[in-house]
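I have a structure I would like to understand better, so I am pasting it below and will then ask my questions one at a time.
The complex is shown incomplete by one protein chain, all other protein chains being positioned as in the whole.
Up next, subunit A:
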Amino acid sequence: MLLAMIHLAMADLPPFTPTPLEAIPAVHARVVAKFHTHTTRPLAYRLKQLRTLYWALKDAEPALLAACAQDLGKSAYETYLMELGWQLNDILFVCKNLQRWMKEERAPDTSLLNLAMRPRIRKDPLGAVLIIGAYNFPLMLSLGPLVGAIAAGCTAVLKPSESAPHAARVLQHVIEQALDPEGYAVVQGAVAETTALLARKWDKIFYTGGVAVGTIVARKAAETLTPVALELGGRNPAIVTRNADPRLAARRLLWAKLVNAGQVCVSQNYILVDAEILPRFLAELAIALAEFFPDGARHSASYARIINLRQWQRLVALLASTDGTILLGGETDEQTLFIAPTVIQLSSPLDPLLQQETFGPLLPILPVPDLPTAIATANTIHATPLAIYPFGTPAETSLILSSTRSGGASINDAFFHASIPTLPFGGVGDSGTGAYRGRASFDCFSHRRSVTTTPAWVERLLAVRYPPYTAAKLAQVKRTMDARPDFDRAGNVRGGWVWWFVGLGGRGKGAAGVRWVLVAVIAVVVRIMRARM
């Protein structure tokens, strides 16, 4: 009972209620005004917000676990590992490092000439920002960016996903309890409320979700030249070459589609498998599935459900539209929004399962004759996915990386790169723009402001820049600034005279070394001779 008083339960919270549309401009004005007081900029303010947020989350643990179970059927294990525990650690990590990140950086590669002006990079907050969360990881994808915004000294409005209403309720409560209400607010709602939010001028918009809404956000933001971070999805390929370990590839790729019932933007959308290894890979998939769900997926407490009926229907329709053969799974249940992990063997890259992001527990497999075909197919299906998963030898996986593009990549694994909380995470091209997590979350909401200070005493040295411009001044400028090329018109390296001396006229390091050895030998010989005389 005592615990219940400290620890928040879902029943203590008001039901999910959209924010009245007419209240939204005032919320925006409030956080903008707060930013302009400049009081969110000091380290102490940011730290205080982060620390109180930490304890509010920590104390709301039971409610947060319950909310994710209600919204997505997520097991406590998954919620803790990928949402709550993740986020708590993230906050502590930021608290620990914030002072270091906020420090001015010395500009790199400054020439001697400009050192007197001390070129440096200040980290300024971008301003008042809007964060739009997603339903699949309702806590991490909302709080991760929010922690970055707070760390950077920004003020922020968070709109959690209305598709995970229970998580949204707890988030609102936690944020209202923990954070400065002048600087941080939650707006609840769907399309209408989001539209009202997008009608305001923000200093950055951080959106996680699909390409369609992402494009709407980007277009709206472009009207006012507002920068965006878009965390979208993609038709992410996994490529299993003939030299891959079939057991590890199967276990790891299957796992990626069990987490959150495959509702993970960074999980593979399809698997290209070398035909040679296909039978063994399929056999290993069946073994792994039996191992992970000994009583079947439907009865496993570890396996989540599809977020809502609309998404469930979309997935079922998608599954019905394929021309492939279902090898494993295929069971669905509308009542519980259950879809079993389903392995489908396809015969064509044009299959509907490869034309869109499935965002569910489907594992379409397309056999390919060789690695070049796999690479060409992956580039054709989606040239800039969020991630890519090559399985094979170092030579093969490095060929895959250097012939493709993607937001990130895990070699010989499924989305491991996305499970390191400090590693920048983001897409490329139409799978997203901007990265966050770890230090990148701070950078995402910071402006790197280049600053110099010109002292009074350099005025004499600066005389060269002032008119009247004379031939002497031009000559002086050329003398002080011009660097010399060390290559000729054909692009071949041609060392300078210093290098000639250093290398004793030898071409390349080997020749120079030989000459030096020769000189040393001669010197020793001369010395010995002289000693004898």
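Things worth noting here:
Rule of thumb we're sticking to: contacts are C-beta pairs under 8 Å (C-beta built on N, C-alpha and C of every residue); 3 or more make two chains touch, one makes a residue touch a chain; residues count from 1.
In this section, contacts and distances are computed from a predicted model.
Selecting from "Ubiquinone biosynthesis monooxygenase COQ6, mitochondrial", "Aldehyde dehydrogenase", "Prefoldin subunit 4" or "WD repeat-containing protein 92", the unshown chain of this assembly corresponds to "Aldehyde dehydrogenase" (UniProt protein name). Across the interface with the omitted chain, subunit A contributes residues 36, 38, 41, 47-48, 51-52, 54-55, 75-78, 80-81, 85-86, 88-89, 92-93, 95, 97, 107-111, 114, 117, 119, 121-122, 124, 126-127, 203, 211, 214-215, 218-219, 221-227, 230, 232, 245, 248, 251-252, 255, 258, 291-294, 300-303, 379, 383-384, 397, 401-403, 405-413, 416-417, 420, 422-425, 428-430, 433, 435, 438-439, 447-456, 459, 465-469, 473-474, 477-478, 481-485, 487-489, 491.
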